[in-house]
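The chains shown are only part of the set, and none of them has been moved.
Naming follows writing order (A, B and C), and every chain is counted from residue 1.
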Amino acid sequence: MSARIDSVRIGVVTFPGSLDDRDAARAIRIAGGEAVELWHGDSDLKNVDAVVLPGGFSYGDYLRCGAIAKFAPVMSLIIEKAHQGLPVLGICNGFQILCESHLLPGALTRNDHRHFICRDQKLRIESTDTFWTSDFEVGQEIVIPLKNGEGGYVADEKTLDQLFAEGRVIATYQEVNPNGSYRDIAGISNARGNVVGLMPHPEHAVEALTGPSLDGIPFFTSAVRALVGAS
Amino acid sequence: MARVVVNVMLKPEILDPQGRAVQGALGRLGLTGVTDVRQGKQFVIDLDGELDAHRSATLDKLAGELLSNPVIEDFTLTVSD
Amino acid sequence: MPSAQPDLEQPFAELGLKPDEYERIKEILGRRPTSSELAMYSVMWSEHCSYKSSKVHLRQFGEKAPKTDALLVGIGENAGVVDIGQGWAVTFKVESHNHPSYVEPYQGAATGVGGIVRDIISMGARPLAIMDPLRFGAANAPDTHRVLPGVIAGVGGYGNCLGLPNIGGELVFDESYAGNPLVNALCVGSMRHEDIHLASAKGVGNLVVLYGARTGGDGIGGVSVLASETFDADGPAKRPSVQVGDPFMEKLLIEATLEVLHAGLVEGIQDLGGAGISCATSELASNGEGGMHVWLDRVPLRDASLSPEEILMSESQERMCAIVTPGHIDAFMEICAKWDVEAVVIGEVTDTGKLVVQWHGEEIVNVPPRTVAHEGPVYERPYHRPSWQDALQANEPTASVIPRPESGEQLKETLLQLIGSPNLASKTWVTSQYDRYVLGNTVLAQPEDTGMIRIDEETGLGVAIATDCNARFTKLDPYNGAKLALAESYRNVSVSGAIPLAVTNCLNFGSPEDPEVMWQFAEATRGLADGCLELGVPVTGGNVSFYNQTGETAILPTPVVGVLGVIDDVERRTPMAWNKDSDGELIYVLGDTSDEFGGSEWAHIHGHLGGMPPKVDLQREKLLSEILVAASRDGMITAAHDISDGGFAIAIAEMAMRAGTGARLWIPDNIEPFIFLYAESTGRAVVVIPRSEELRFTEMCAARGLPAERVGVVDSGLGVDSGFPGEQVIVMGDYFTLTLEQLRETHEATLPAIFNS
């Protein structure tokens, strides 16, 4: 574990109904960054260098997951800055919010088997050309928890082709496709690689005691390292 | 007083696991000849006063941005009084 | 005085009050009750809220309570509070939502979780985890197919959305629960000692704040009336109103409540559960200065047409009540607004000794709150030993009643049958619908023997909880059956290395008006109280659910017992299974095995229920626990798993499947293989010991008088020699060999095959 680099400030947004915000903050600290609490009603990003949209059920996931959260005051700032290159990682509900906000293409729908599913999921890292995956190797297999009710990634054929062609699929499900995601997609990025959405939960795989592995840590160290390099 | 009903359905090309499950169940429970089932959402919205052009436009916009996700869903909107 | 209308016939019977109860109300008030007072008394004096049939028996939990310093708050509050050291306290409690879950499985189960979580918040604790002991009718029965998926989705839907990990539970099938499923929910929370809050309205002039969801017409008299009656034999036709839960609102309620508590803005607090505002106001007043004035018309409503009686009785979910000083009220309201939680001052604390409720200027209630909350009727229900009890106990599952397997092949088939039977099959179909990771403190969860969570990240202080009850044992012998439930739960906590500290329980029984059911209840409570005294673990709280019967047939008496243990550092926990580095480590059985099959899983799969349950020896359980804790503390063992349902063979199979590595086992000479493999003698556990620790461990057992027998060795290389090259296998002496793959397939296929269709 690297020493705490207090100059790297990563914001974690808490929406009403966010659940994994404390876990995301813990993961950032373990990766050597400083976690900064952001509130959905904030109209200021507190000078953070990057943002994590954590998992949970923002606004109860009523209507559609992420549909109401995208209109939160803090989101208009994040959307604007993300277009300018601010690194943003959306995990699970955060991924749903990024799709609803059109920062990422496609959408997440009800699992094909219609149940919530919590399992230790094997993934293959497909792209390391993003802000959040550079500490992995392409082809690396990892196991991290997955837990969602609406995690089926869908998009039209053209978009799917484009995502693969441009290397924007960052991880795919291995052995089991747990939710019916098209082409086993577990996570994607935008063209620039600063915005990443991931359905499984790397923040729950950062301690041997509580997670199935330590495979989640590189998502956060990737960001910390890139930001240290940048400053 | 106006009542607006917005129906939201998954686009035909998007898999509808709930509709599929209902189709299976209907068949098992004795309803023959079901060729397709789609499950959507219905919003019944009650509004005070007249539904003027401005509010009507807002409603239409929100039906397409908030109540449905254009990437995967279509909507219809009907007004009754 | 509220005006009475003397000519009107009062509907006390429809509200569930007996004529003599109605007479007592008139006596207390010295007049006829108003309709609102009648509404309040009827819900508060219901079986569910007043414990009128169980009170005389539950007293033993206090009277026989072992001396302990661990109990910071005892029975009688929303939930007991236990000191776990380092300034930390935990509170935990289990409650039933059986009847609502039968009527509307999803919402019934969901609101069951919601209700128990509010109990925990109202003590000032942050809720940390959920467990769900469940019972259903036969797995393949159509009604189970209707009820079970909805219940699981409801427990998961609410708990997942709330952000509480599910760390364990039970799933048991038995025909007796057809039409009467049991949905019990447990919540555990933690707090610093100084944050403990109690449900009392102190300080004259302090304000009564109702906050959370609006009050609606759903579930009026639901929990209390529903839980206090037997269903008609024709089931859910008579469909009473049920509540719909809003877990998102509950999540906001938790955050807002913890924030106001930590800001020091709250004098007293109470959740709104069964009996709603009637319960909260009368209990708060009765526990505090003794008086309260309530302006009922200030209650925010979802449905403007509700009558005051309905508002008093409504069991709308996700509401809380707090006592706040006038100086703190603005800060309180601000925090609620931050979390988008509606809050309204509905009353004031007084010292008049009266609970006065006004409705648009008119006084509609004026009663001594104690008479509503604490001085309800108490019944000494008649009870007697059932006439059939002797015959039942005499019907032992001996070899002449059920032929016993003898050959290796038969013994192997028995293992496969058991491990694939619905009660012993893998519970993954259920538990994969629950989030076990959220909050990042889950150290052990299903399929481990206990759920364990970390309380303090700095020190690693944690707690472990298990819930258990083999209700077939309780049917055969309610007194010892309850002790057996306690013993199993205590043992499940102990194998993880935690020290058992306190007990909660949920007593699910048939109708208390049936003297035979009442006997089961009396015996079980006596057994549990005696057992707790002997083990030195106090009962901190619990719940009684009566009327779990259809027509004349009651469910198996099911006293679910939850034991909480503390572990000073979760890093030293003992998992249930060996690991990939365990090759060559030794497998020991601790305790004695004898020919005990009454109420066993083996008898159950043969459709037999009779005989005596296994002997229970609580001194032995205590010794076993001490050895397991010492072994964990000194790093002597790699794994420990308790032996219970299905016996030793099932325990070993579960360990091997979890480990993914095989083992070679042998059966001691002095015992019949069938008995060794499948008997359910208690006070036993399997432990795995590195060779370097063998001497130290066995000497400790010998010195303390705990039988320990070496029965096997972990071995990942048995595939080739046993004819399964490339596979992990367990070799059971000369009797049989099974690949882990075969075991796993059988174990995991059962529930999906039944419930995925």
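One rule holds in what follows: a residue touches a chain if its C-beta (ideal position, glycine included) is under 8 Å from a C-beta of that chain, and two chains touch if they have at least 3 such contacts.
Remember, it's a predicted structure, so these values are computed and weren't measured experimentally.
Undergrad: Can you tell me how many copies of each labelled chain are present in the full complex, written as a formula?
TA: A x1, B x2, C x1
By our rule, only the chains that are shown with their structure count from here on.
Undergrad: Please tell me the distance, in whole Å, between the geometric centres of chain B and chain C computed from their C-alpha atoms.
TA: 41
Undergrad: Measuring centre to centre with CA averages, how many angstrom lie between chain A and chain C?
TA: The separation of the two C-alpha centroids amounts to 36 Å.
Undergrad: Can you compute the centre-to-centre distance for chain A and chain B, using the mean CA position of each chain? Integer Å is fine.
TA: Using C-alpha averages as centres, the distance is 30 Å.
Undergrad: Give the residues of chain A that touch two or more other chains, as numbers and ranges in rising order.
TA: Residue numbers touching two or more other chains: 113.
Undergrad: Counting only residues that touch at least 2 other chains, which ones in chain C make the list?
TA: Where chain C is concerned, no single residue meets two or more other chains.
Undergrad: Touching chain C in the complex: which residues of chain A?
TA: 16-17, 19-20, 22-23, 26, 55-57, 59-62, 113, 115-119, 145, 147, 149, 201, 203-204, 207, 209-211
Undergrad: Using the touch definition up top, name the residues of chain A that touch chain B in the complex.
TA: Chain A reaches chain B through residues 63-64, 67-68, 71, 99-100, 105-107, 109-114, 152, 154-156, 180.
Undergrad: Given the complex with chain A, which residues does chain B contribute to the contact?
TA: Where chain B meets chain A, its residues are 10, 13-15, 17-18, 21, 66-67, 69, 71-72.
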